[in-house]
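Data first, discussion second: the structure below is written as structure tokens.
Of the protein chains in this complex, one is absent; all others appear in place.
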Amino acid sequence: MGEGLKNRGRSRADVDERRRAVEESTGVSLPNIGSMTFDPLAAAKNIENMIGTVQVPLGFVGPLRINGDHAAGEFVVPMATTEGALLASVNRGCSVITASGGATSVVVKDAMTRAPVFRVRDSRHAVEVAGWVERNIDRLREAAQATTSHGRLLSAQPFAVGRSFYLRLSYSTGDAMGMNMATIASEAVSRLIEKETGAVLVSVSGNLCVDKKPAAINSVLGRGKIVLADVTVPRAVLEEKMHATPEAVAETCFRKCGIGSSLAASLGSNAHAANMIAALYIATGQDPAQVVEGSMVTTTCEVVDDGLYASVRLPCVEVGTVGGGTRLPCQSEALSMIGCLGEGKAPKLAEIVGAVVLAGELSTLSAQAAGQLGQAHKSLGR
Amino acid sequence: MGEGLKNRGRSRADVDERRRAVEESTGVSLPNIGSMTFDPLAAAKNIENMIGTVQVPLGFVGPLRINGDHAAGEFVVPMATTEGALLASVNRGCSVITASGGATSVVVKDAMTRAPVFRVRDSRHAVEVAGWVERNIDRLREAAQATTSHGRLLSAQPFAVGRSFYLRLSYSTGDAMGMNMATIASEAVSRLIEKETGAVLVSVSGNLCVDKKPAAINSVLGRGKIVLADVTVPRAVLEEKMHATPEAVAETCFRKCGIGSSLAASLGSNAHAANMIAALYIATGQDPAQVVEGSMVTTTCEVVDDGLYASVRLPCVEVGTVGGGTRLPCQSEALSMIGCLGEGKAPKLAEIVGAVVLAGELSTLSAQAAGQLGQAHKSLGR
Amino acid sequence: MGEGLKNRGRSRADVDERRRAVEESTGVSLPNIGSMTFDPLAAAKNIENMIGTVQVPLGFVGPLRINGDHAAGEFVVPMATTEGALLASVNRGCSVITASGGATSVVVKDAMTRAPVFRVRDSRHAVEVAGWVERNIDRLREAAQATTSHGRLLSAQPFAVGRSFYLRLSYSTGDAMGMNMATIASEAVSRLIEKETGAVLVSVSGNLCVDKKPAAINSVLGRGKIVLADVTVPRAVLEEKMHATPEAVAETCFRKCGIGSSLAASLGSNAHAANMIAALYIATGQDPAQVVEGSMVTTTCEVVDDGLYASVRLPCVEVGTVGGGTRLPCQSEALSMIGCLGEGKAPKLAEIVGAVVLAGELSTLSAQAAGQLGQAHKSLGR
Partner (left out) sequence: MGEGLKNRGRSRADVDERRRAVEESTGVSLPNIGSMTFDPLAAAKNIENMIGTVQVPLGFVGPLRINGDHAAGEFVVPMATTEGALLASVNRGCSVITASGGATSVVVKDAMTRAPVFRVRDSRHAVEVAGWVERNIDRLREAAQATTSHGRLLSAQPFAVGRSFYLRLSYSTGDAMGMNMATIASEAVSRLIEKETGAVLVSVSGNLCVDKKPAAINSVLGRGKIVLADVTVPRAVLEEKMHATPEAVAETCFRKCGIGSSLAASLGSNAHAANMIAALYIATGQDPAQVVEGSMVTTTCEVVDDGLYASVRLPCVEVGTVGGGTRLPCQSEALSMIGCLGEGKAPKLAEIVGAVVLAGELSTLSAQAAGQLGQAHKSLGR
């Protein structure tokens, strides 16, 4: 193993030396990875063992009209992907939504969670600890507060099983996605609990948080921001732009998302929400592993008097506009495109995520319904 | 809306013009996004409305010794992330594994699925269609084969509910991830079924596939490659490198992944498998939305005579070494680093994914267990 | 503790003595429990420590017309319950179905499962064991066959995680529900595997069976009999008998079973299938704990040209017409009422279960939809 592989520096020279060591070690030349155009120090807090960057193609969809509480107006939205046809499809959905007067998108809950797990002596001890927590929520809040200026402990929900005691702690985390903040605060909370109750902290994350695992507790209670988005598409708009009737789109959604997802024992029921979330998260410096819980979206379609009503519920939009990858050069530009860089912008970003997911769902369901129609036309012509 | 936003071209000039239109439209300058260093034509099949790239920091972990059927030897593995501390953590896991003689990693099943949904008249009709499919599997296979030279229809599993009929079609797809191949073949299969049975195709994807949604059917039956990886870490190695005992790591895994994930009603039970998968997928041009099903990993730890046995089961490793984003300049370099670019390499890549996930799991569980120990030490010192 | 509590006999005198001991021990008189009207020896294989019986009210629903493969004609069906209004409701559903020409009900799959779990050395050993099983399925079949004249091993599906290896064994079990048969055969199969592969049996049931636990693997793959039942109710019949329109019933099913169950992260999506299954199982001597997996029913409603199409899919109808509680005096009479006592009747019983569940679903969904209508009428009148 070449010495350079052990280089711990973060300057461009360090990155270059390390990459050369990798090239030597693997026998592979890495000119494109090495052609990063920003100073690696900008990523010093984002990665270790850096050797360059991977350039992911970035495009846009829109203009997309959104009538949100925080996101209001027409947006040109950046998305990063390597899956051909995705942006074209989402873009059609944006076009339909905008032609329909825009999508509503609202944040209805906002809390980041961390759930430490403790070893307790037995069930009675668990009950005691839960009682202590309930009586001392103010002390826990203080302990959390001492670790952060932006976060605030909202609630503490206990779960007890045998000698394991879990406490799902919910925080408001300002404009940060908030995992780190919540983790640090939860450690402080946990140490206080240890000291006062005799419970022993086993892990600051007991998997009832739930971070980056698909879990029903998150789809039920939400994590990060719960976002609702919807639109009513006039029949004429749908037929002209998507060549599908409201009836056909509603049927597709019914058989595919309604019944199909239930049979598959899915968490959430949608067409391909993860696609839009992944492309938005990569573009804007969010954590792409949180696409996992982000994907548990429920999509509904109904025929209404004047056309098609379509909606999405996103139970776990975990986004930030400060911290994490948001300050990286390309990512901050992408956030700026939608006016979402920095303080006070996280709810706006979440609403945009909701509206873009709606656009993607609408487009894909309509395309599949149109395929059906197309076939129907063919069969009529036989 | 500026005219440039409607530019459909894919040359560098087109991309530049389009980006300028976006800059004008949003009032935001995009120099970093625009500083892509490869010819946009290389991404012509990967994205529409391209305006540049997002540069995601890329680092490496390793050397990681893997004793797989396809991946054998020491690997320096590329990972792309914006989450600080992730690579450092995974790297520690790699170090532990390598010092323990390497990780076993094997592919035990390999099939990509697509599940069209049809409208049928009623339950009896569904039974008839299922019967026809069973009797005519060879004709379906021919219909599929006519659309692809690399794919092969392996099986067709029917699910019937009321007037909805689903057919989960499984394909071998060579070294491609295979979704497109499977989709095109499934359309051909579906049209034959329509013609012969009177069932009407509603959607080529009826959500029993299941693509990019967390669903139990996938964790049970697998999608893409099912990978098993494991390692036995000698006690001395674990204590020296991770400052944790086998007992403490096993307890952390038990309370967190075993019980915690069950209480949370999770699909899979692991520490943070999605992190490793996302970082590997972005680095190597895989579809990051497939991290969703990739995340349903089961991680186990047991104390054994000579130390800690740790394992992961990945039910849905959906990767390719040809097609998709694998031919993009940075991504193909990343694949080359691990000798996984091109034909004949997909199983090898899947085994590397398994081993890296194992490394990340081992590291995080050990760190949490060590925190526990650390605290124990502190409390002893009080 | 009175001596009588230890009485192990099974005669009426034994039962009486034991009950008197319980009366003495608890200070409670048990005349009704003691007034059982059959010879306790008839229950010798059904219970231990018997002190009498609990009399559960038994009624009937019907006549219910069923157009099944095995159940064909009009049936008067016994149901046992203590929940007032249940039978009246199911009876209305029967009336609607019969007036609509009857319900289709068919068995589309039939296999009882048992899944032993073994300890193996590691993942590679698991792969070896799985390979051995695949190559020696005929020997496993012989080993199973040696334990039973009615059962037959159909297939063996392996699942491996770390040092745990599971084998989901599927059996045809004739007219018995088949759990005991499957368990005994699986022990024989397991011993052979132990002997030949070095895997160590940890439990003959590794919870991938899955008996009496709600689990997605069962709803996906089925356990016992998968039954589909459906009916098309003419609009006039629905409106006259249920005071509800097809549109209102379909909407109720959509919002309640379709979306509501998905949000609740339910396995299955129905109104109250468990009610019908429990009442039928108790009446006919089935295992009431298997209502658990029986409850994972999918109910669908659609408006069709001529009225309402309603269907149910029951993935786990685990019933027998021989063995278990079927030979008890009251239970065998109940089975006789529907011509389902003894050999060759299990599929018929399963079809009746399907049709009765359909009746109950139809009735409850209609009643709720009518409530909605009723309210609408009231509000119109304001």
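By letter and in written order, the chains are A, B and C; residue numbering begins at 1 in each of them.
The rule we apply is simple: contacts are C-beta pairs under 8 Å (C-beta built on N, C-alpha and C of every residue); 3 or more make two chains touch, one makes a residue touch a chain.
This one's a predicted model, so the numbers in the text were calculated from it and none came from an experiment.
Participant: Out of C:275, C:321 or C:363, which is the one that touches the chain we can't see?
Facilitator: C:275
Participant: Of C:71, C:97, C:117 or C:153, which residue touches the hidden chain?
Facilitator: C:117
Participant: List the subunit C residues touching the unshown chain?
Facilitator: 1, 5, 22, 25-26, 28-33, 35-38, 40, 43, 45-61, 63, 76, 78, 80-88, 91, 115, 117, 119, 159, 161-162, 164, 166, 191, 194, 200-208, 210-218, 251-252, 255-257, 259-261, 263-275, 277-278, 282-283, 285, 287-289, 291-292, 295-296, 324-325, 328-331, 333-334, 336-338, 368-369, 371-372, 375-376, 379
Participant: Need a quick check: the contact residues on subunit A for the chain that isn't drawn.
Facilitator: Interface with the chain not displayed, on the subunit A side: 104, 106, 108, 122-124, 126-127, 130, 160-164, 216-217, 220-221, 228-230, 232, 265, 298, 300, 302, 309-311, 313.
Participant: Hey, which subunit B residues sit against the chain that's not shown?
Facilitator: These residues of subunit B touch the chain that is not shown: 216, 219-220, 254, 258-259, 261-269, 298, 300.
We take it that only the chains that are shown with their structure count from here on.
Participant: When the Cα trace of subunit B is superposed on that of subunit C, what is the rotation angle, expressed as a multiple of 5 degrees?
Facilitator: 180
Participant: Validating interface symmetry: for the copies subunit A and subunit C, is the fraction of residue numbers used by both over half? Same or different.
Facilitator: same
Participant: Measuring from the mean C-alpha position of subunit B to the mean C-alpha position of subunit C, what distance in angstrom results?
Facilitator: So the centroids are 37 Å from each other.
Participant: Can you work out the whole-Å distance between the CA centroids of subunit A and subunit C?
Facilitator: The answer is 40 Å.
Participant: For subunit A, which residues are shared contacts with two or more other chains?
Facilitator: In subunit A, the residues touching two or more other chains are 216, 259, 261, 263-269.
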